[in-house]
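Omission of a single protein chain aside, the complex is shown with its protein chains in their original locations.
After this line comes chain A, so read on.
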Amino acid sequence: MTLTDGHTFDGESLSYIAHLIDNKDIGIWEYHNQSKELKWSKGFYNMLGYSPGEIECSNNYFFDHLLYYQDKDAFIKATYSPKHDGPRVAHIRLLTKNQGYQWFESTTHRRETGNGNVMYGFLTNINAIKLAHAKSAESELQALEIGRIAKIGLWEIDSRSMELKFSPEVYDIFELSNHIKLSVPEAIEFFLPQYRPLLEDAVNQALTLCKPYDIEVEFRTAKNNIIWVKCRAVPVLDEHGRCIILRGTFQDIDNIKRRGLTLQSSINLLDDQNKRLQNFAYIVSHNLRSHAGNLKFMVDLFEESDLQEDRTEIFQHIKTISQSLSSTMSHLEEIVRMQAEVSKGTKLVEFQKIYDNVTLALQNNIEASHAEIHVNFNEAPAINYVPAYLESILQNFLTNAIKYKHPNRHPVIHIATYKSGNNIYLVFDDNGLGIDLDRYGDQLFGMYKTFHQNSDSKGIGLFMTRNQIEALGGTINVESTVNIGTKFTVKLV
């Protein structure tokens, strides 16, 4: 005789099963529709903390004293609907003797007997599970709340259906008030074109190779606002290590990013200015030190020397030092003045006019050197610039071209301007000595750097020129070949 002989139990095994069940935390009830007879198992009482008979076994008592009033509907639906394929399981709260309301799972079944319709059901205590659920629901809620406050959206892509789901915050960032469903390619269309391939690659690699990503890109919202967003994604893997869901965050970082970008450009500018100031301070200190050192040297010698002719010569040197000191001072003044000139602002200046001024001032030098100068300002005849700067730039280039002319030929100089996009360029080309850029390239625009043995090289011109150009946001580029000539290309604006 086995327990499962057919589908019915004999009397002895049935009571054994009932005994087993009574000692588990399962309550069983049975209700005869016709006789209205209700039975509760011993386990039913135990589960609630009572002994059998301690409370009245009736529908009224159950509904009025045990079942939590808010769970009535759920219980009735699960109890009476199963014949219509409704839910058979309900989670309900029942009042226990000593522990207040507890959660139970109620499962209802029906069977037909010779005496009519019988309903029966099982109750199990699920309080611990329910509480754990409640806790996790609470933390989920908190996660959503955090997302809302931090403006972080959550999204996921189902790798099989490629269905894309957004949390409300993602729609907020998209500025889509109607929460329409987007496909993955549709969502990618919201990013600025230059970032789309990057994003497509990232999504594909995450789905196929399970590679997480974290990228910052520009995005155009439904309301046409361009903002920086941060997209992070982590693949959720199945037991075979394949990505089943790609899950990620989506964050509006526009403020942070823009602040960061302006900060970076300010830092670069400050860095440049700092380097220039440092260079400047170094040079000033070096020059003043060397003049002051020489002055002391000569004064000491003057005192120690007894010969009149020595004293006369030493005094000549003292005079030279005095002149050098005042010319160093005037260079410093020039640099300070040049920095101040920027604040006067730019105005529309004609290249030809400035050029005429410069050639007038250098007329003697130009004539003495037999320089041949070709100018062409037709492509860009005028520019918004600090007039004093443009004059100084042209004057420096011209002076250098004449000063460092090739000994075997007369200087031939080409000066031209041209436009490229929104920029205006000045090109200055000579056939002079040239500069060994491999050796001096990095020092070319430094102060008091001279590369030729001319007694009148002062090493201030190109230093000033570069400062003026860069102060107005331009750049200077040089190409040169020794004994052939030098070509400066200046992006003025």
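Things worth noting here:
As a convention for this text, a contact is a pair of C-beta atoms (placed from the backbone, for glycine too) under 8 Å apart; a residue touches a chain by one contact, two chains touch by 3 or more; residues count from 1.
By definition in this document, contacts and distances are computed from a predicted model.
Look at the chain that isn't drawn here: its UniProt entry, checked against "Succinate dehydrogenase cytochrome b556 subunit", "ABC transporter permease subunit", "Response regulator" or "Urease accessory protein UreG", names it "Response regulator".
For the options A:E112, A:E304 or A:E367, the residue in contact with the chain missing from this view is A:E304. Only one of the listed residues, A:Q99, A:T320 or A:N376, touches the absent chain: A:T320. When the full complex is taken into account, the listed residue touching the unshown chain is A:N294, out of A:T124, A:N294 or A:Q339. Panel shows chain A; residues 282, 285-286, 289-290, 293-294, 296-298, 300-301, 304-305, 310, 313-314, 317, 320-321, 450-453, 457 of it touch the chain omitted from the view.
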